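Missing here: one protein chain of the complex. Every other protein chain is in place.
Letters A and B mark the chains in the order given here, with residues in each chain numbered from 1 onward.
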Amino acid sequence: MATLELNNIVKEFGDTQVIKGVDLEVKDREFVVFVGPSGCGKSTLLRMIAGLESASSGDIKVDGQRINEVGPAERGLAMVFQSYALYPHMTVEDNMGFSLRLAGVPKAERRQKVLEAARILQLENLLDRKPKALSGGQRQRVAIGRAIVRNPSIFLFDEPLSNLDAALRVQMRIELARLHDELDATMIYVTHDQIEAMTMADKIVVLQGGVVEQVGSPMELYHHPRNRFVAGFIGSPKMNFTEVEVLDANAEGVSVRLPGGSECRVPVDGGDCRPGDTLTLGIRPEHLTLDDQGPLSGKIVVIERLGGVTSLYLDADGDEWILVADGDVSHRVHDAVRFGFEPGRAHLFAEDGLALASLERHPLVNVERKENRASTSGDDH
Amino acid sequence: MNQTLSKKLVLTLLAWFIALVVFFPIFWMILTSFKTEGEAVATPPSLFFDPTLAGYHEVMARADYVKFALNSVIVSVGSTLLALLVAIPAAYSMAFLPTPRTRGTLLWMLSTKMLPPVGVLMPIYLIFRDLGLLDSLTGLTIVYMLMNLPIVVWMLYTFFKDVPRDILEAGRMDGAGTLQEVLYLLMPLTLPGIASTGLLSVILSWNEAFWSLNLTTSDAAPLTAFIASFSSPEGLFWAKLSAASTMAIAPILILGWMTQKQMVRGLTFGAVK
Partner (left out) sequence: MRDRASGRTVGGMRTLFLQAPAVSMLLLWMLVPLGMTLWFSFQRYNLLNPMISGFAGLDNYTYLLTDPALWTAMGNTLLLVGWVLAITVVGGTLLAVLFQQEFFGRGIARLLVIAPFFVMPTVSALIWKNMMMHPVNGVLAWLFNLFGFHAVDWFSSLPLTSIVIIVSWEWLPFALLILLTAIQSLDDDQVEAARMDGAGPIAIFWFITLPHLKRAISVVIMIEMIFLLTIFAEIFVTTSGGPGLASTNLAYLIYIRALLDFDVGGASAGGVIAIILANIVAIFLVRTVAKNLET
């Protein structure tokens, strides 16, 4: 069992509060991703879990035990650093076996454990090399191997893919997902790349300014973002936002006036909304469709053709819209187009940034990525 | 293409010309050491001659040359070892256990190196006289140790700081305590830096020519003082003097050539790297 619990963690550096009260729960064998913009505190949080920084207040518990005072090595965790932090003067084999050597494990047993980890990561024929003779991807695997050898209860990854080139990154993403499946271990992963978060996580923790904005599965965050920040952070290209005026609110949803004049009823819980209030409408580029009768219009400023999809950057009287359309669309720059969307795909955000709750939840939100072999699953929230 | 080739040629010739001119005096001295005394003072100066090792033999046969050479070795190496002994813990604490005072301490150490030796010539001389340290190897070693200590601490500090923080953190995650961290990670990674620091200290001590001239006379004189004693020209001994000088400067020349890069770091207190 390897569960993690963070209770009201606060971290101060001098006078600044970097982490402002974080509560979190990580279940056994979950792959949890901490994601957020630079400076949001995700790496600090990870380092506190690792024991490399101390928490100013709050509890960190692993398997129910409070470990705030326990040193990094005794916590039974292993960390893969962003820069890999391999020992430059030791061979790959020595790098991976270092922790065992410090623990006094005899040579034969050390070698065997190192070989096991090397096999999983396909490093067998690199064991005698020194780090400087390895490529970036190989070094990264050695760093992971070093962690595996320790047989930790939780793996910690600090932006491991950010030093790799784009193609390698995609490849390693898949390998890490495969690794998670094979090792069946709890993993906590920090990144600023929301694509990594979306593709690998069982659960995503979105952080900003030292505060948790939302915790949920990738689909939950995508379809039901809790506030404007999460809505704009998750998803690429970024969600479109525009200001709209409330016309009325009833049990079917909230009716708003779109730019250009037309009306639209979005199926969300209006709550205290009054006619005349200003809300923000959010709609993802992939949910906009080109429609000659559509309520919105604009002029194409930039076209990005990727072959399978085409991104259209539109200008509508000063408002910027991004629309992702099928790859075979034949429009050109400077063309005027009309477009629209399905109301059920739209989001409404109040003045404080909070989203108005959807009346219907998306069917994929509660589907787990794989059969969780642990006893209970059920609602995460 | 032709233009670049001729430019290259001019460049090469110019650089080599300057290099040879600058090196010439040293070259001439080395050459003279292989001449006989008569040839050494011949005019016009001779470039081609029958080389002989007579000069070297005679110099090395002098018991006191060997003594002076040994003095240089003892004082240089001794002061370096002492300096390293004291400097390594200090630099370690400054690099890895910094306090708000650390920066001030480092800069203050730097400032002590800028004290002109001549400013304290009188008191040091009198103190040494009263403590019986005049003309003693101990006295000179202590002075050199203190003179080089700031540079040694500084260089070691910069080398320690160069060790990436994550490697040490990874060591802590792997379970290394302080002693193991120092033994298995720090030492192997900083040994080259410690070595070049030591070499720089040896070079500076070996070539030091103020205290060695003023605090020693016959017993503890290192090579600097010995060579200085021949300052009045007497004509018929240049070949031997050249031989003695060549032997005196050869080791340091080689050491200096080997440690060029690190010297820059040490001599500029890290301001130029």
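Observations, loosely collected:
Operating definition for what follows: a residue touches a chain if its C-beta (ideal position, glycine included) is under 8 Å from a C-beta of that chain, and two chains touch if they have at least 3 such contacts.
Computed from a predicted model, the values in this text were never measured in an experiment.
Of the listed positions B:M109, B:A170 or B:L185, the one in contact with the omitted chain in the full complex is B:M109. Where chain B meets the missing chain, the touching residues are 8, 11-12, 14-16, 18-20, 22-26, 28-29, 32, 41-45, 86-87, 89-90, 92-94, 97-100, 102-103, 105-107, 109-112, 114-127, 146, 149-150, 153, 172, 178, 203, 206-207, 209-210, 213-214, 223-225, 227-228, 230-231, 233, 235, 238, 241-242, 245, 248-249, 252-253, 255-257, 260-261, 263-264, 267-273.
Methods note: only the chains that are shown with their structure count from here on.
Rounded to whole angstrom, the centroid-to-centroid distance between chain A and chain B, based on C-alpha atoms, equals 57 Å.
The touching residues of chain B, when paired with chain A in their complex, are 164, 166-167, 169-176, 180, 184-185, 188-189.
Here chain A touches chain B in the complex through residues 50-52, 71-74, 77-79, 81-83, 85-89, 98-99, 102-103, 146, 150, going by the rule given at the top.
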